[in-house]
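Yeah, one chain of the complex is gone here, protein chain that is, but the others are all in their spots.
As written, the chains take the letters A and B, and residue 1 is the first residue of each chain.
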Amino acid sequence: MSSPATAGSPVSATASTILSSRRFWLVAAAIAIGVLPMIFSDSYWRTNLIVCAVNVLLAIGLDFVLGYAGQLNLGQSAFSGIGAYASTLLITRLGVPFWIAFACGVLLAGLAGMVLSIFAVRLRGHYLAIASLGFAVITYQVLLNWISLTQGPLGIYGIAPPPPLAIPGLPTIAFSNLPNLFYLTGGFALLTYILLDQLVRSPIGETLTAIREDEVSAASLGVNCQKWKVFAFAVSSAVAGAGGCFYASFVGTLVPDAFFVTESFSILAMVIVGGMGTLIGPVLGAILLTVLPELLRGVGDLRLIVYGASVTLVVLFMPGGIVQAVRLITAHLRRRFAGMPADIKP
Amino acid sequence: MSKRPLRTFLIPAALLSGLLAASTTSAAAADKVIKIGGLLPMSGPGSYFGAQDKQGVELAIEQLNKTGVNGYKFEVQYEDSACSPLPATQAAQRLIEQFKPDVVIGEECSDATLAIMPVMAPAKIPLLNAGSSAIKITEPGNPWTFRIMPNEVMQGVDIANNAYKRLNARTAVLLHENTNAGIGNAQVFADTFTKDGGKILADIGFGRDVNDFTSIATRVAGLGKVDVIPTYTLEGQGLKITQALAQAGVVKGGGGQAIQLGTIWLPFGFEQKAGKAALGYIRIVQFDPTDKRDIVRNFVQAFKAKYNQDPTHINAHAYDQIMLIADVVRRGAKDAQSIRDGLAATKDFSGVTGSVEFDKTNQNVKMDTVHYMETNPDLSWTALKWN
Partner (left out) sequence: MLTVILQQGINGIVVGSLYVLVALGLTLIYGVLVQINFAHADIVTLGAFVAYFVTHLLSGNYLAGIAVALIVGGALGWLLNAAIFAPLRDRGNELLPLIATIGVSIMLQNAMLVTLGPIPYAFDTPYSNHVIRFGGIFFTVQNLLIIVVSTITIGLLYAFMKFTFIGKALRAVSQDRETAGLMGINPNHVIMLTFIIASALAGMSGAMLGPVLVLTPFAGTSVIVKAFAIVIIGGFGNVEGTIIAGLIVGLIESYTTQFLDPGLIDIVVFALLLLTLAVRPTGLIAERREENV
């Protein structure tokens, strides 16, 4: 029996090693994605799972530029809209195959993000926030008013889900059924997560963090801040564009109101409540803030008050969001399991 | 992505579905029941539609369930579709999964209705609509969607012809919100009016967030002699437009001579809010409270007794939807498919809003659902009896 001061019993040591292994969680996530549509067998909850996946995508995209690069981008709704409309118009007007249109939508959204950020690159904090908000408003108005291109408020209806995937050797996977669509969106979200995770752990991530913490010092160390900020913006808006593409093909109806500026605030709330500056935080925040309003359905507009309240309270009392809360709890528990009395602080 | 958040939601979700299943089973065990789903906007800007629909529905159900119809009682479950495509789609799915209705009424907003139609059809549940005017809802011919309200073409053609012939209007200025319904309605008016020989002086569309209509009114005032101003907008903006037009001296209520034309969008009670600016307003309403038919008199009386207010056209629509379903059940329907077939075969159904007979695209083609009213100086209505 080891002394209280060192790590606790062998069992808890193995447990904590496994639990802290990133690979474990990624595998667990993949399994979860595979299993969820089985647990929820009605189409209502399955739809919610897909909405969750799309929101996760939007949230981790925003967090990349906000939590890691420190840029308050309020334009996610616009990039999402650009992705959605670009891909849908390519498919419905020009008959472009789905995945090519998807790629175009993502690219176009990324490009738009890049342009906005180059334009706004000298702007600090609030100005950037307002500029991105302005961009979101303009994009919304363009989508609304350019009726000959986007149909505006008349909407585009009957958008088909992604076409069936025929992989040789396997039966064709049709995406008109909800579980498959969830596998697609959830899987894509997981892949994006892994990609962003790699980016964040690489030297690029450190550069972005340096810029976020103190831009002046970073510049003095020879970091080309403008370039990296533009990069972060482009990645984040491309991811938002992907979310938009999925949204369009899954809801089947596209109206500009789906990309009104308040959507940006919703995604922001997810990032904040989940935990800004981590990647897992936005995932948790997205899931929570997507599912919570559905559970609170009976309460009508009260759920939006809960939304606003959660954002405010988190910022005031737990700026690290759910992630911070979880860390505090696990640290507390870890002390317990390590055999140390909980009130001894290391 | 950890399993932890999921576990905390599985339990309440399971509980909820369990409770719901239990409650619906217990109702079904007692009587034979026709289950009616209500996809109505309960939150967001369209929520007053939902609230009024509910009033009409509850009154009808109360009256019907006193004796039942052919041994059937009626049960309603509402889901909030929020007047918007995504929430409407989710609400529709939830309704089908958890309640399994035999027939669904809804929605009010065209965008939401268009979004739920592709959910209803594969589930083979008939959708009875009374509030959306977009032509796309019935024109392509969907066997599972029915509409008792005259669509934008029926209304638009009629009012344009009446403007030209009965009001001798030769010039018009269109004012409309930039939505499906607004643009669609304005287009129909323009096409018919110009075909008759009239001239459209301006077509001014505005977003739902525009607040100050003085500039728009000024622009209209500068266009010269305007005979009619067809206006397609909801109450909030409609109020401002009417007042602004009066202030600018364009409409009768402000000393001018233009007449505002409108359709059902404006609720009963609009005049009282607009004041004398609304003088001379002529509009189509789906519900004529001055109608002398017994069925209308009884409805108004019963509504006043239950809610202590006068019924609006939305109350009346909802009432008629339930009554029509009851009529179909009376004729022998008992499940989704037979209700659908019964609806399609409807001829000569008499509702408080007018008669119902569906054509082959399941659109009600009876023009007596189009009532014209003119606002008097004392803000009451005169029925113009043009149909």
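Everything below uses one rule, namely that a residue touches a chain if its C-beta (ideal position, glycine included) is under 8 Å from a C-beta of that chain, and two chains touch if they have at least 3 such contacts.
Owing to the predicted nature of the structure, the values given are computational and were not obtained by experimental measurement.
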Residue among A:A32, A:I60, A:L133 or A:A248 that touches the chain left out of view: A:L133
Options B:R219, B:K306 or B:K334, residue touching the unrepresented chain: B:R219
Residue among A:M38, A:L94, A:L170 or A:L316 touching the omitted chain: A:L316
Absent chain, residues of subunit B that touch it: 44-48, 178, 204-207, 209-212, 214-216, 218-219, 221-222, 235-237, 239-240, 243, 247-249, 254, 273-275, 277
Absent chain, residues of subunit A that touch it: 66, 70, 72, 119-120, 122-127, 129-131, 133-135, 137-138, 141-142, 144-145, 215-216, 261, 265, 268-269, 272, 300-302, 304-305, 307-316, 319
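As a convention for this text, only the chains that are shown with their structure count from here on.
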Subunit A and subunit B: spacing of chain centres that average the CA atoms, whole Å: 38
Subunit A - residues contacting subunit B, complex: 25, 28-29, 32-33, 36, 39-40, 42-45, 47-48, 51, 56, 144-145, 147, 152-155, 157-158, 190, 193, 251-253, 255, 257-258, 280, 283-284, 287-288, 291, 294-295, 297, 300-301
Subunit A partner contacts - residues on subunit B that touch it in the complex: 1-3, 5-6, 9-10, 12-13, 16-17, 42-43, 80, 84-86, 89-90, 93-94, 96-98, 111, 114-115, 118, 136, 178-180, 182-184, 207
